[in-house]
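Right, one structure below, let's go through it.
A single protein chain has been omitted from the complex, and every remaining protein chain is retained in its original position.
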Amino acid sequence: MAATTPADARLAADIYRYSPYARGRRALVWMWDRPIARALTRAFITIFLVTTLNFALIRLMPGNAIDAYIAQVMNEQLLSYEDAAQLASGLFNLDLDKPIHEQYLQFLGDLVRGNLGTSMLSQGTTVTSIITAYLPWTLFTVGLGLMLSFTVGVFLGLLAAYRRNSLFDHIVSSGGSILSSIPSYVTALLIVVILGTQLRLLPIAEMRGSSSPSVAPGFHLEYLADILFHAVLPVLVYFIATVGHWILSMKSATLATLEEDYVTAARARGLSDGRITTAYVGRNAVLPLVSQFAITAGHVVGGAFFIETILVYPGIGLRLYKSIEQRDYTLMQGIVLLLTVSVVVANLLADVLYAKLDPRIGRAGGANG
Amino acid sequence: MSVAALSRPTTRSRITGPLASLLDFLRLLSKKPLGLVGLIGVLFFVVLAFIVPLFVPYQDAVDVTAIYQPPSAAHPLGTDSSGRDVWNQIIHGGRDILLVGFVAGFFSTLIAVTFGSLAAVAGGKVDALISGAADFWLTIPQIPIIVVLGSILKFNSIWIIAALLALLAWAGLLRQVRAQVLSLKERDYIEAARSLDLGLFHIIFKEILPNMRSYIVIHFILAMTAAIYGVAGLTLLGLIPLSGQNWGLMLNYAYVRGALFFKDSLFYILSPVLAITLFQLSLVWLASALEDIFNPRLRSSG
Partner (left out) sequence: MPTKRASAAPQQLEADQVLSVRGLSIAYSTRRGPVQAVRDVSFDLRRGETLAIIGESGSGKTTLAVSLIRLSPRTAKITKGHILYRKEDETIDVASLGDSDLREFRWSECAMVFQAALNSFNPVISIWEQFLDTARAHGMMDAKHVRSRAGELLGLVNLDPERVLRAFPHELSGGMKQRVLIALSLLLKPSIIILDEPTTALDILTQRAIIDLLRRLREQLGFSMIFISHDLSLAAELADRVLTMYAGTVVERASVKDLFYRPRHPYSMGLLRAVPRVSGALGNVVSIAGSPPDLINLPGGCTYSPRCPFVIDECKLREPDLLAVDTPNHDARCIRWKHVAELVGKEEAVVAEKLGAAT
């Protein structure tokens, strides 16, 4: 139905432009041009996919969690299949008699209402309540560790690039590459063994848990100090595990930026070294790192699984370990879902920050395909 | 003008024969001291894990009178909580770890190279789907998902473990392979191949992949490090029911039996820690030296 004459084309364009839907369409186009709208869509799709994967895992896989649970209950509690299945439906929030697609829709509906089912082991406790008790500690330690390592890493990387091939550069760069190749759980073990057992610098046993039982929770200094005391080890491990990556990335980004014409031009304009380093070199070099932040956050949250277990820090990673050990499938799936949501949200925040820092993305859109 | 004449080698000089190419490679590597150290490290561990065990018999005799002994002539790395020789465990404990690393690295590279080049060459919806899947995988916490997958599928063979751990590194590599192929695609000789109508598979396997050899090797190494990180960590937490002897299992015993808190156990714990770390470090150094040698301008930014 292509327009044949210019007049036709104009008419068609006018009809398109002034139709009652035009406004909504323009709004949609405008929205789609916002990078944040695209990021939100991506986030939504990611969460949806993980949810579906979760459902498939417990329901569709051969030897799936529900069948395994029913068999176990029939054996241990000597129940009939029907009764065991009844029990299982209650726990998993699934009506096993319905066709699979209805079960799936019901599962999604419950999820939207924040209902993740009930823990299989601690019966009567909802998965949501377990997660809300443990997740904050993980977010707190991972967030603090990452922010510290990002700040320190960016600073050291920048300095190493400025003093390229100096002794400082060699120490920082090789240190960074060594640190980034040591698995985080090895770092955790080494900290316990060296700082705790061998040198006795840290009271490792006292540092277990998220706070000391003797200190009452509340918004007062003693409790906050106690929380920080208990968070030192995981934060230190996350810091050591990620700082090398930031150093190396920042160094190479800075070296590339220093070659840019606008840096030379800024020097030609007589700008002070401080201003050039912060607003011209630093700000541009840090951009690619911001976009890596989300992926790194994902790795660290994944690594929390090892770290919290080794350090006995009651975050979501430790809880996940326990739920796997005890085959608590409902809890497992809830935790995996929540971890995904956390990482996706971190991703979104990084996207927003990136758009703020880089006008090329924030305004015209389209630059990040 | 034949297509073969149009494809160019990525290394600096044309080489005849595998021996000459090896020598050439070593000459380039010798300019990167860290890379050389890495290569020596990797060879050392390969020999230690696969060849030395053939000559040193496995000992698991328990000797309760010799628990947590410091290094001595009889026990170069001391003894463990049951009085067994740590050096012997290190020798016999590398095989499974390295094997899982190799196999997972291979799977991971295979997935990434196949689908990455397919996405780049096919473009359109296929590309959107594949890249979307890679982005999806990159933004979720992988370790917990692999562990949950493993707990349902049961980690009961080294192959399943390797296949699951291959999931750790494929996505990042896939994105880079795709970008690389996209840029190779722009070059003249691919255009020439296309205008001669040589077909998708010919273009991928005869024109593009040979130009990415170095790239693939580097990422194979990096995928290995990811898999070894995973296998040692999961064994440490006792989530992989590997029997026999391996470095992760040594850590697991140390962890479960509370050796972490015994002052005398230092050598027992440090031995597997150093074995894992030094092997990882050798791989990383080797990979980054290779990257410098082959693609000085292709350092990826993320």
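Every chain is named by a letter (A and B) in the order it is written, and numbering of its residues begins at 1.
In this section, contacts are C-beta pairs under 8 Å (C-beta built on N, C-alpha and C of every residue); 3 or more make two chains touch, one makes a residue touch a chain.
Nothing here was measured: the structure is a model prediction, and the numbers come from that model.
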Legend entry - Visible chains in contact with the missing one: A
Legend entry - Identified contact with the non-displayed chain, of A:Gln103, A:Ser211, A:Asn284 or A:Thr309: A:Asn284
Inset, instruction - From the listed residues A:Arg26, A:His170, A:His220 or A:Arg360, report the one that touches the chain absent from this view. - result: A:Arg360
Inset, instruction - With the missing chain put back, which residues of subunit A would touch it? List them for me. - result: 260-262, 264-272, 275, 279-280, 283-284, 287, 357-360, 363-364
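Throughout what follows, only the chains that are shown with their structure count from here on.
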Inset, instruction - Provide the C-alpha centroid distance between subunit A and subunit B, rounded to the nearest whole angstrom. - result: 25
Legend entry - Residue numbers on subunit B that touch subunit A, as the complex places them: 34, 135-136, 138-145, 147-149, 151-153, 172, 225, 229, 232-233, 236-237, 239, 251, 254-255, 260-263, 265-266, 269-270, 273, 276-277, 280-281, 283-285, 288, 299, 301-302
Inset, instruction - Under the touch definition given earlier, write down the residues of subunit A that touch subunit B in their complex. - result: 42, 45-46, 49-50, 53, 57-58, 61, 63-65, 174, 177-178, 180-183, 185-186, 189-190, 192-193, 196-198, 204-205, 249, 252-253, 256, 288-289, 291-292, 294-295, 298-299, 301-303, 305-306, 309-310, 317, 320-321, 324-325, 327, 332-333, 335-336, 339-340, 343-344, 347
